[in-house]
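A single structure is presented below for examination.
Only a single protein chain was left out; the remaining protein chains are all shown in position.
Think of it as A, B and C in the order they're written, each chain with its own count starting at 1.
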Amino acid sequence: MSNTLGDKYRVQVFGQSHSPMIGAVIEGIPAGMAPDMDFITAFMARRAPGGALSTARKEADTPQIVSGLNERGETCGAPLCVLIQNTDARSRDYDQLRDVPRPGHADYTAAVKFSGHNDIRGGGQFSGRLTAPLCFAGALAMQLLKAKGIAIRARVHSVAGIDDAPIDLAHPPMEGLCEGPLPCVDADTARRMAEAIEAARADGDSVGGIVECWATGIPAGLGAPMFDGVENRLARALFGIPAVRGVEFGLGFAAAAMRGSAHNDPFRMSDGHIVTDSNRHGGALGGITSGMPLVVRAAFKPTPSIAREQHSVSLSRGEDAPLVIQGRHDPCIVPRAVPVVEAVVACVVMDMALCDKF
Amino acid sequence: MSNTLGDKYRVQVFGQSHSPMIGAVIEGIPAGMAPDMDFITAFMARRAPGGALSTARKEADTPQIVSGLNERGETCGAPLCVLIQNTDARSRDYDQLRDVPRPGHADYTAAVKFSGHNDIRGGGQFSGRLTAPLCFAGALAMQLLKAKGIAIRARVHSVAGIDDAPIDLAHPPMEGLCEGPLPCVDADTARRMAEAIEAARADGDSVGGIVECWATGIPAGLGAPMFDGVENRLARALFGIPAVRGVEFGLGFAAAAMRGSAHNDPFRMSDGHIVTDSNRHGGALGGITSGMPLVVRAAFKPTPSIAREQHSVSLSRGEDAPLVIQGRHDPCIVPRAVPVVEAVVACVVMDMALCDKF
Amino acid sequence: MSNTLGDKYRVQVFGQSHSPMIGAVIEGIPAGMAPDMDFITAFMARRAPGGALSTARKEADTPQIVSGLNERGETCGAPLCVLIQNTDARSRDYDQLRDVPRPGHADYTAAVKFSGHNDIRGGGQFSGRLTAPLCFAGALAMQLLKAKGIAIRARVHSVAGIDDAPIDLAHPPMEGLCEGPLPCVDADTARRMAEAIEAARADGDSVGGIVECWATGIPAGLGAPMFDGVENRLARALFGIPAVRGVEFGLGFAAAAMRGSAHNDPFRMSDGHIVTDSNRHGGALGGITSGMPLVVRAAFKPTPSIAREQHSVSLSRGEDAPLVIQGRHDPCIVPRAVPVVEAVVACVVMDMALCDKF
Partner (left out) sequence: MSNTLGDKYRVQVFGQSHSPMIGAVIEGIPAGMAPDMDFITAFMARRAPGGALSTARKEADTPQIVSGLNERGETCGAPLCVLIQNTDARSRDYDQLRDVPRPGHADYTAAVKFSGHNDIRGGGQFSGRLTAPLCFAGALAMQLLKAKGIAIRARVHSVAGIDDAPIDLAHPPMEGLCEGPLPCVDADTARRMAEAIEAARADGDSVGGIVECWATGIPAGLGAPMFDGVENRLARALFGIPAVRGVEFGLGFAAAAMRGSAHNDPFRMSDGHIVTDSNRHGGALGGITSGMPLVVRAAFKPTPSIAREQHSVSLSRGEDAPLVIQGRHDPCIVPRAVPVVEAVVACVVMDMALCDKF
């Protein structure tokens, strides 16, 4: 089940960076839905490489649905399989990597787990390329969720230590982010983030960052206690995105330094509904949604592929060996990670919604 | 599956704070193991209430194994059921809570999810009390892991913003922590943490903190790509502990502010083995163990139950209502959370070990 | 998951024939239900030993619910744990069996699987004793299903080759079975079955039989295609009852000898509903309920424990060895299997109902 996400909205991702195709099989889509291919394609384009801040690899990433639709183009209750061709794979760039694993990548650990049979080309199944079918699944979920009044949006919370402006977590700016590859509340901060990314690229280096995602319109009562709650499911899912090193909800790690009287969100009535004025709890209490916006952050490490020479080992010779990584790489994964985080959150929220049949 | 953890070492927890019993059913324990009840009881005592910094509730917490052993007292391949009596439950303390939910607790969200039928006594199934059977399952796993050369230890990384001394993540001090309810590298820091907890209690308030856990001796190659990796499983499990708001691995959120050249851990040979001198990756790359110590941190929010009057609502009257919480509560959950984090990590590592039959 | 049945109405059974207790943990019971202990106890009594045709072992089998209820005795959304004491276990009867496995039992296969650590006393976890908690779970499901208009009933279809009278599968006699340990349409057949069982007992031998179960009131549309359909789930569940060797639906194996024109059930309108006059399909088409009564049969082999001397081997000496089985055994398991089949069918139907939230 390693490549599968969800119980009722089940997304199984397959493919490697340089396999003929990548794709996903999605089970549990309610029957009778006509996928909005314009919306889905536009959403996937946000993740696609080619932007000013990303790798030069070109991918058309046109998704082809080969099962799951009836003759009217509606979902029919059968698993939907979507395929994406891998067209611009330059496998020759990666030949040396079978012997000398890249620091910070899964080359070494995969070689151990799969006894040297892992697909080393482009990172194989560990490649960020597999987030493309995840984005398809997420966009489909968003279309379904929108009909229920649920919206999902993410911003770049920080890059290279540069933080976007603080926001009111009880009223996240779903529509108020700046345009461009680094959606922020403050456009000037986004510019400084972009400069930091360019500076890292110029140095043959890379930088990390934090993505913050909000989901509004979720009714209270979704989720479950203990191990199947909102946080458990989202955390399991988000750690499936390559390079994520931390996940937090509401105030997250900052809560650990606070007192209870300052952290608790008091309840009050508002137009006959129970709300909290603040949203330090991030929309989930005891694993169950509270009706307040869901707030989750994922920390991305700096791209491990850097142009500088690094120290590694030769697996075949059992000795230290220098490594210079060829190929095309993002100096910062965060811009492309924004839609991926949105997609993963959408899949999980959709799954919880179906589990609870709200 | 909300109360169940693991695929091959499966722990199903049951019970509520004030039900007649709590317990767990554990499937997948290798046959032929004689549980070391002295070790298990001693481990569970670390979590039990009654210490200087915790609630006054008394629980003997003597675990009774009622299935899963053969006539020689060895595990026999059948599920092991362990029971713990709930003896000192004062249900009268909680009567008002069915109407006025406590801020920061699951009272409100559970009432929505379970249509008002949730067990409100002592927090019901959301109570920290359910970590007692988790500790049993974790101690059993530790006994099994010890035979494989795997050790697990946690420290208090911070309380109320007071940080313990930094350590070398490549060589965590498995044996070098100070005694007492707040195991730290630096005993003086532990004292200051204790003072901060006492100060909060004196103020009718509470504080949060961070627990850091290490696992050493895990071979490289355990885990899986994408959604079933080390981080995915541990995060799903750790967010099952009440009050956890964030989980991170290696440098975690701090990695997001770094450059790749500073964050990558170079590989090198050491006595014929592949190691990294630093351990910023925290023992897992691509969801698979690297052979370096596993490093994970969980952030705990301040205990939501505080003695001060708080604002809430009356569910029956649909209007704002003040709330003063009766009952006994920990001013800081962190001291008792230390063995719980160890136990959860042990269960997950044991599960991964069985999945990969190492 | 070996001891677990169901996705949404999840029943985890634990215990061995001679462990201190046996029981079950049930997840997914809708909150707010007050278990009807009189009904449950009466249902469980149908399975209990002690009847004229069964073993002399006495078991009070009083179920004790130790979690999952709120202070009003209603289900609260937490897992319900039920315990049953093992009081009348005579372990000394079984000592020789660790060395000389009983033909037709799991003694040998369990010894291989669990490396000789299996609990041999009374058959350990393979004992029919574990159907007692299944009956509890089934009775609880029946109470819930009854409120939805769904009824479940089983008859003895045959014993020792003696068949009960044929019935109209479209209108099973839910209320028309004879009293006693062998519920049949034809009371005289039941008497002849009882005589065959007594004759086998007198010969130090045993007999098998077939149980047929019906469920009425299930709406059309429950279930799923392929591997999670009505038949898949029921078959997986029913083969969990000890001694079951075959499971069939509708006409079952008899359908294999027929022509399509004789086997197909034509649809027709009846009072605005779609029905079939005949019910050769047994209530499920393509894994999905049709609205007609569900019809399933399970074949039970003759009790493998017989009083006659049998041939076996000594595991310790690696040589052939005679075996005379001590202890108390049912000459025919079928009478006690009737409520067990009903219980298992009830659990599966309840699970499907919750999965589809009808």
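By definition in this document, contacts are C-beta pairs under 8 Å (C-beta built on N, C-alpha and C of every residue); 3 or more make two chains touch, one makes a residue touch a chain.
As the structure is a prediction and not an experimental result, all values here were calculated from the model.
The residue touching the chain not shown here, chosen from A:35, A:68, A:208 or A:221, is A:68. Counting the whole complex, the residues of chain C in touch with the unshown chain are 1-5, 13, 101, 103-106, 108-110, 112-113, 125-126, 130, 158-161, 200, 203, 205-210, 220-229, 231-233, 235-237, 239-240, 242, 244-253, 255-269, 272, 274, 276, 281-282, 284-290, 299-306, 308, 310-313, 315, 318-320, 356. In the full complex, chain A contacts the hidden chain through residues 1-4, 10, 12-16, 18-23, 25, 27, 31-32, 64, 66-71, 74-81, 83, 91, 110, 113-121, 124-125. Against the chain not shown here, chain B presents residues 77-78, 225, 357.
One rule holds for everything that comes next: only the chains that are shown with their structure count from here on.
Annotation: the chain A:chain B pair of sequence copies touches via predominantly the same residues, more than half of the used numbers being shared. Separating the CA-averaged centres of chain B and chain C is a span of 39 Å. Chain A and chain B have CA centres that are 26 Å apart. Contact of a single residue of chain C with at least two other chains is seen at positions 77-78.
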